[in-house]
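One chain of protein is taken out of this complex; the other chains stay put.
Chain lettering (A and B) follows the sequence in which the chains are written, and residue indices restart at 1 in each chain.
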Amino acid sequence: MAVADTPLQVAENPAADQDDAVPGGRRWRGQLGLWLPGGAIVLIVVACFLGPALLGLPKPVGGSVLESYLPAGSPGHLLGTDPNGNDILSRLLHGGRASLFIAATVNIVGLVVGGTLGALSGYAGGAVDTVIMRILDVLIAFPSLVLTLAVAQALGPSIRNTILALAFFSIPAVARVARSAVLRLRGQPFMAAAELCGTPAWRVLFKHLAPNIAPQLITFAMLGMGIVIIIEGALSFLGLGIPAPAPSWGNMVADGQLSLSATPMLVVWPSLALLLTVLSFNLLGENLRSRWSGR
Amino acid sequence: MTTAALPRVPGDRDPRVSPLRRVTGSPALRLVGKRLLMAIPIMLGVTILTFWVLSLIPGNAAQQLLGAEASPEDVAQLEEQLGLNESGVSRYLSWLGNALHGDLGNSLVSRQPVSEILADRLPVTGELVLLAFVVSLLLAIPVALLAAHKPNGLMDRISMMISTLGLSVANYVLALLLVLVFAVTLGWLPAIGYVPLSDGLWANLKTMILPSAAIGLPLFCFYTRFLRGDLVDQLQQEEYVTTARAKGVGSWQVLLRHAFRNSSFGLITVVGLNLGALIGGTVIIEQIFALPGVGQMLLQAINTRDFVVVQAAVVIFALVAVLANLVVDLMYAVLDPRIRYGSR
Partner (left out) sequence: MRADRTTYATGDAYVSTGMIDSRAPAEAHRTPAAPGEPLLTVEDLRVQFTRGGRRINAVNGLSYEMVPGKLMAIIGESGSGKSVSSRALMGLLPGTATITGSIRFDGRELIGLDEKELRKLRGGDIAMVFQDPARSLNPTMKIGAQISEAVRAHADLDKKGVQARAVELLRLVRLPAPERRFHEYPHQLSGGMRQRVMIAIALAGEPRLLIADEATTALDVTTQAQIMELLVELRERLGMAVIMISHDLGLAASYAEDVVVMYAGRAVEHAPVRTLFSNVRMPYTRALLGAIPALEREPHSMLPVTPGQPPDMSALPQGCPFRPRCPNATDKCLEHPPFLEHEPDHWYACWHPAGTELDTAPEVTAAVAPATAAEAAHHSTAHDQGAAQ
């Protein structure tokens, strides 16, 4: 909608950019903005977790060098093979499995731990709030990649350690969002009413606060999925994420980098997978956010 | 104009107060002072955390330097030499004492003073970040203004589409795609390597364009989205915008003189907050483009367990983040008359 200067509108002649005045179109587009990325995510998840079995793809590791560098469209290898003779599509889907699993776990840990910390901090206030927030301040001021690098390095590359390393950086972010959401809620009458009725704190937290801050946190987690997938890729790219022979989008990009000029598709495929997945989560998150914020 | 004869009004400045008092007593400076005080515990926390995390990493520099076959006696001797056998607390305290005197110690691996290493590497990272910042801001501001002038218009949709896409690209992916296009396919720019500024501006820039674009492009997308959103909010929600329109002022002037002026505060905050995160992002880009900056140094140091250097890098990164916030506060104080005159 034109805001800066809107000519008076005559109903019969709505200007071209005034699509907000067409409720049908807006509703339709709003739904599309939700279902398109949502559907894409479902598709990606199904493809990664069920795809290899359904399509009868070869294993992502242990390929034969005799089959290396097969071009896309070769029989049995839709996207061709990599320098080790492994099927690229299979590696792509298996890599996505790891990325999605790690990202989902990190976000759940972040939501549960960070959300609880933040809600407690905002609800309790006073010294508890100060202590929790100062600790989180330190975690936030700490260059997140350095922290994850150090943790990953300390614990050695593995899926579990990658999750641990990334959770370190997801928790404070979620906690901040939860805290500010709780602070906003605290001023509302129903909270005061609940407290006046003598409702115990844990009940207030779970019965009244949790359902109210959940939409915001879930929206944030959608955006967080994209971020975690990217950072997990960075760790794997640097060789500190998912250990080498097992595929991940990050280490596929890193491996492809070595022969970038000869076989650029080795970089392009995992890059596209990363982009598509992150984009879907971002679009979904943005859409949810605009819904909750009522704009 | 003789102010003495005029009646005193709230917010009026007393002309008899000396300029010095006016500066030291200014609310802006007090704000900055408060921030500095708050930065102290944060910096302490960051350094303690680093020490702790590093102490968790199995193996140490002595082991790393001597290799796996070294005898335990040799390792123990080198550990003692490097001061690695003391307790974590005493090592931290002595490190802190030295650091407060500006001595960040010597690299455990090369024995070079850390300050010398930093003097070599900081300019590279600094140039990278500065280029990314300046270019992304210079592009984001006009694009956001064009987009906000007609929300949901063609320009708005295109820019929002591009920026959503740009925000979903990992910077290492973007870096490789840029290399693929501009170095491998077109051959316009070198794929990796670094030429210092002293070898000529253009030679230096040629090696910096791709890395700074890989950092700057997502940044550009982020700033564009943020500024566009804030401008539209101002235009839709702020009453002074309606006043300006009711005066009969043109739409561009409303956008530039009123909405943008106020949105710029939000932009400054975001830029400041971003700087800390951004510096961390240089690690991977410096690695990809083989730039001898702080990020690359950090990665090498982690691999060789050169904890003195890691600690220094973390301090630098955290310090930049804290300083950036400080600069944001100062800029607020200069730009926002409400703070400048202390009504808020």
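In this text, a residue touches a chain if its C-beta (ideal position, glycine included) is under 8 Å from a C-beta of that chain, and two chains touch if they have at least 3 such contacts.
Values in this document were obtained by computation on a predicted structure and should not be read as measured data.
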Of B:G33, B:G200 or B:P337, the residue in touch with the unshown chain: B:P337
Residues of chain B (touch criterion as defined above) contacting the omitted chain: 1, 3, 6-7, 9-12, 236, 238-240, 242-251, 253, 257-258, 261-262, 335-338, 341, 343-344
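Definition applied: only the chains that are shown with their structure count from here on.
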Cα-centroid distance, chain A relative to chain B, in whole angstrom: 24
Chain B to chain A touching residues, read off their complex: 41-43, 45-46, 49-50, 53-54, 56-58, 148-153, 164-165, 167-170, 172-173, 176-177, 179-180, 184, 191, 232, 235-236, 245, 250-252, 254-255, 276-277, 279-281, 283-284, 287-288, 298-299, 302-303, 310, 313-314, 317-318, 321-322
In the complex with chain B, residue positions of chain A that touch it: 1-5, 17, 19-20, 134-135, 137-139, 141-147, 149-151, 153-155, 226, 230, 233-234, 237-238, 250, 253, 256-257, 260-261, 264, 267-268, 271, 274-275, 278-279, 282-283, 286
